[in-house]
Structures are given as structure tokens and as C-alpha cells.
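Every protein chain except one is present and positioned as in the full complex.
Labels A and B are assigned to the chains in the order they are written; within every chain, residues are numbered from 1.
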Amino acid sequence: MENKSYDPNTNPVKKPLSLQLDPSMFEPATPEEKKQQDVMSESTTFLKDGLRRLRKNKLSMFGIIVLLLILLTITIAPSIVPYGYEEILSVEGKRDKGAKNLKPFEFSKNEQRFIQKGGERFPHIFGTDEQCRDYFIRVIYGTRVSLLVGFFASIIVLIIGLIYGSISGYAGGRTDMIMMRIVDIIYSLPDMLMVILLSVVLPELIQVPKKSFLGRMGPNMISLFIVFGLLYWVGMARLIRGQILSIKENDYILAAKATGASPGRIIRRHIIPNCLSVIIVSTALQIPSAIFTESYLSFIGLGVQAPMPSLGSLANAARGGLQTYPFKLVFPAVMICLIVLSLNLLGDGLRDAFDPKLRR
Amino acid sequence: MAEHLLEVEHLKQYFPIRDGFFGSKPLKAVDDVSFTINHGETLGLVGESGCGKTTVGRSILRLYEPTDGVVKFEGEEITDKNIHALRRKMQMVFQDPYSSLNPRMTVEDIIGEPLDVHKLYANKKERREKILHLMDLVGLNAEHATRYAHEFSGGQRQRIGIARALAVDPKFIICDEPVSALDVSIQAQVINMFEDLQEKLGVAYLFIAHDLLVVRHISHNIAVMYLGHMVETASADELMDHPIHPYTESLLSAVPIPDPKIARQKNRIMLEGDVPSPLNMPTGCPFRTRCRYATERCAAEVPELTDRGNGHKVACFVK
Partner (left out) sequence: MNYEHLLSVQDLHTTFTTDNGDVQAVNGVSFNLDEGKVLGIVGESGSGKSVTAYSVMQILAENGGITGGKILFKGEDITKWSESQMTNFRGKSCSIIFQDPMTSLNPVFSVGNQLMEAITLHTDKKGQAAKDRALEMLKLVGINEPEKRLKQYPFELSGGMRQRVMIAMALACEPDILIADEPTTALDVTIQAQILELMLDIQKKLGMAIIMVTHDLGVIAEMCDEIIVMYGGRICERGTADEIFYNPCHEYTKGLLHSIPSVTGKKERLNPIEGTPINMLNMPKGCAFCPRCAAAMKVCLQEVPQEISINEDHKASCWINIRDHKGVQEEVTTNG
């Protein structure tokens, strides 16, 4: 042992700092070699980055899947189910009076006889209501109505809010002050009272052709849209104004001004693209609140006109036989919950994915 | 051709500050400032935060409507009517490389914006060529053109901002603290680039900064501001080596020197207290509340800039 370690000829000692390196390693590195070490991250656009983040968010992906399933069902189901939403069930051309308040997947006596004879009968997936109508198809149409109302109401809110908010935010000063005081006044109006008043007054004022889609929905629905248009945009307008005010503070707006860009160009090229994400997110979150409003208005009898169903009116009708037929309340209620929940999850996910303030 | 590229005469910029419910009182951000900048030269404008140096730059470019005073560019008075055309000759580089670039635009579009606004190209191909030339000029890779601003480091972002300013081929660029947000090693790169561009393109700079070492390095002349007033102006070396105004003196002595031996020996003139609020300006000389030489006259009158020889102008009664 001792001999070995002291004899450099038989066993060369490793010097304390030696790493036994090749002298060629101490040659200067070429610029290419250096450049290889210096990598820029992969290029991502804002949208790509946001979508990647959204995909990682399990809850909002769940929301998207549920929404897609619902959308698929309400588009396909009416062409598969052979009943109409206002059709009173009949067997072989005769009204089936026994088909009242059937349980899910239950057939009435007439129908059972018909099937025994060898006839084909589509099952009543959610049963039937007290007027002998297929409940599944009513829930499907109710969902359609609710989603449409939610979507269009949000669009109305978005358009009015966007225009009003951008003008107020960009103009600033006195214009902004006056416009915002108007918003304050509108905020203070009781919205329920307005809906009730309008639904009383409106049918007197305007005549909508009975056959049109809006006509079938009834005057209450029109007043609901009008109320949304008149009252609910204020939140959106405030939000967009605030957003624009904070974007206006950025130096790139000043830089655009210094190059001589016109106000129109500044709004188009710099302000709108930068508040787009907030607009999308808040519109997504607006839809469930509109659906909710429609549902409870229908629930207290101010919603769509019978026989057109909406989820709220279905729930209202189900109150009657609540103890005997609880499923009639459960189906529309669960549907409302699913839609509102998944839209909210999606909205939250969008916000987390696209809000630049939450970026790391 | 006019003698000076830019002449600023008695520029005043007041902002109304709401005071109580109806009334408003003026915040005198810039109060009677005059200076000139020659073709292809750099004027360094220094002072502490709130002294109005940024406002001077923005008032020249008419980003604010000046309260009073005349600004002449190549002998022509700048008004609201000709400012759009003049924005092809005067440009600006901003301090914050993060907020001065639109995060939703690619580098190509950011640099191309002034070209779009002033319609400086005949077709798409020419636009692209011009942009690539500008990127090359500021040391950016052509392959970066389609990337977004947030993918770059602070120094590279500042290069993008400079390329944008150069797009219209200006004769004069206002640089508002262009290097203060950058790391030391990157700062040096950008300063060198400013100097190279001046040599190549003959642009003049108004270089606004608080870092005196940097300002001295890059400027031909330096002006010192305090509370909206200009207190001293001279050539860079003259001002740094022989400061006259007590404020310049203490400002210079406050600079931390990156040299331990000099730092240990240095005898510092410590300024007492803080800068007064511009809403509650002291009477007379704005600096008198912190000045160790202040006399009764300083409280009564505002000192004018007077020439002490060699173009070294000082606004002080005592020194």
C-alpha cells in the first residue's frame, strides 16, 4: 500500500486539482459551439400557450366535455325521438289518456297492448308529464331554449357593454364621468321589477307574429331580452372600461401615439387585442348567469309561454306533484346545474389560462 | 438650415390637480425650461424622480399639450398642425422594455407600425426588407421577426423599441431612461449601440436618465433639473468636473462609485431631507430648502440661468 502510493512510476498519483483532462479541452471554443448552449425557448403564441394551459386544467376540460355532450344531445335527440315537445301522446291515432305521469322507461296500458301486438314504441326515457307529453323531449327543448336565451342574452350584453365601455374608457375625462354616472343610475334600477313591468306592458306595445320563433317564446321572453339589453350590460361596460383604462397606461400606447397612430388604429391594433381575453372570459361567465335568470323567471311564471318549455318552467310545473313524481323536478334541475356548473368551470379555466396577470 | 436641430424656449407644462370639490391647482411639472440640441449631438438630462425630465421629453413630442413656451425643430415651430409630419423626424425610446411593446404583436408588426402609419413602403416585400434591415441595424436576428415580444429578454426588447424608433429614419430621438431597467452588462451593449447609431445615422439624442456615469459617458452636453427648473447646464466634462450649482455638486457626490478605494476616500456632501412636493413648491429657488448655502435672497427670488463662461450656465445666486 504505502510503497505503491509513493512510487510515481508504478502508480501515478492523481494531483489534487487534476481532473485528468485532455489538453485539447483547453482550446478555445468556436462560436457555433457556444451558440448551441444558448437556446431560446420554443416560440409560443399567446393563444397556443393559453390553450396548453387550458388543456392542463382538468376541471375545465370536464366542463367542456359535459357541454359538448349536452350540445350533441340537444341537436341529435329531436330527430331520433319520435315525439314532439307539444305532442300529446296517442296510440294508433287515439289519444292515450293513460299515458299521464309515467315513470321513466314505463309504458302506459295502451302502449303495452300496442307493443304486445307487435308494434314498435320508443321508450319514454324521462317518463311523461301530466298532460301526456313525453318528458325527455320536453327537457331537451327546454335545454335548447335555456341555452339560446343564455347565449343571445350574453351577446347582447357583450355588444352594448363593449361599445359603451370602450367609448367611455378611451374618451376619458368628462365624457367618461357622465357615461359612468348613467351606468350608476341603471345599476340602481331593480331588475325584477323591470322584467315584470315590461312583460305586462310589452304585449300591448308590440305585436310579434305568433308563428315566429320569438312569437312562440312569448312576450315574457322578449321582455327578458330587452331587460338584458337595457340593464345587464352595465357590468360588462364597467369591466371593459376598467380594462381599457389600465391598458391605456402602458407605454406601448404612448409609443403608438408618438409614431403618429390615429385613435382608431390605437383602439383596433393595441387596445382591443389586449382586452380580448378578458372579454371572452367574462362573456363565458355571463352565459350561466343569463341561463339562471331565465330559469328563475320561468320558475315564477314570467318566462317562456306555454307550451314552449324551458328548464325553469318545467321545474315550476313539476312542483305540483312533487311528492308523487319527484323525478319531474330532478331532470330539469340537474340539467340547469350541469349547464351552469360546466360553463362556470370553463369560464374559470379560460380566465386562468388567458389572464396575463396570473402568468408566471 | 437652422443653427440648432431643436430649440426649446421657456417651456412650461402644468397639470391641473383636483383640489377640493371644484377647484384645481396647477402642478408645475416643468417650469420655464430652455435648451438647444445640435445636429447629431446628445444632450443628457438628469435629475431625481419627479423633477420633470420625462415630462420635458413628452411635451416636445406633443404627447402633452404644453402650457406655454415654444419648441422649434429645424427652425420650425412645432404646433398641433405639423406634429404628425414631424413625428417622422422625432421619435422616442421608452424606459420600460416590458410595457412599451404590445404583447399581442410580433416583432415584425411592432417595428413595422411606424412604417404603416406613415405609409413608407410600396408593397409587402419592401416593408419586410425595411424591417429586416432595421433588425439588423440593432443587432437582432432576422429569424426573430415572427416572435412575440414576451419571448425576449429586457435588452433584446429594448433593441426592438429602438428599431421601432428608427423605422421612420428620424433625426432626433428622445431616450427616456432607456437603460435604467437593464442589467449592467446589457446596459453597456445598448449604450454602445446608441453611440454606433449616432455615428452611422447622425441622429441627435435627448438622453433622459438618472445614472450620472452613463449620462456622462454618452452625452456631449448635460442639463440638470430640479423640481421642474433647470439649475445647471454645460458640456459633459465641464459639468462633471467643475459643478457649480450646490444641487449638482451634491448629486455628483452621492453617486456610488464602483471603485472601493475612491469610495473610501470620498468626502460626501450629504443632502438633508427629501425633495419637496411639486404641489407645495418653495418660494424663490426650488432647491433652497435643502441647500446649505441658502440666503434670504434665495427665498425671495427665482434665480435665472446665467452664463459663467464656456456655455456653462447656472441658476444660483450664491455660487
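Going forward, a residue touches a chain if its C-beta (ideal position, glycine included) is under 8 Å from a C-beta of that chain, and two chains touch if they have at least 3 such contacts.
Quick caveat: nothing in here was measured; it's all calculated off a predicted structure.
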Which visible chains touch the chain that is not shown?
A, B
Which of these, B:L201, B:V275 or B:V318, touches the one chain of the complex that we don't see?
B:V275
Against the hidden chain, chain A presents residues 15-29, 33-41, 53, 56, 360
Hey, which chain B residues sit against the chain that's not shown?
48-49, 153-156, 183-189, 191-192, 195, 210, 212-214, 216-217, 236-237, 240-241, 250-251, 253-263, 268, 270-271, 274-275
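Assume only the chains that are shown with their structure count from here on.
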Between chain A and chain B, what is the separation of their C-alpha centroids in Å?
48
Taking the touch rule as given, give the residues of chain B at its contact with chain A in the complex, in rising order.
58, 61, 63, 83-84, 87-88, 91-92, 94-96, 99-105, 113-114, 117-118, 146-148, 151, 161, 164, 167-168
Using the touch definition up top, name the residues of chain A that touch chain B in the complex.
40-41, 43-46, 249-252, 254-262, 265, 269-270, 273-274, 276, 356
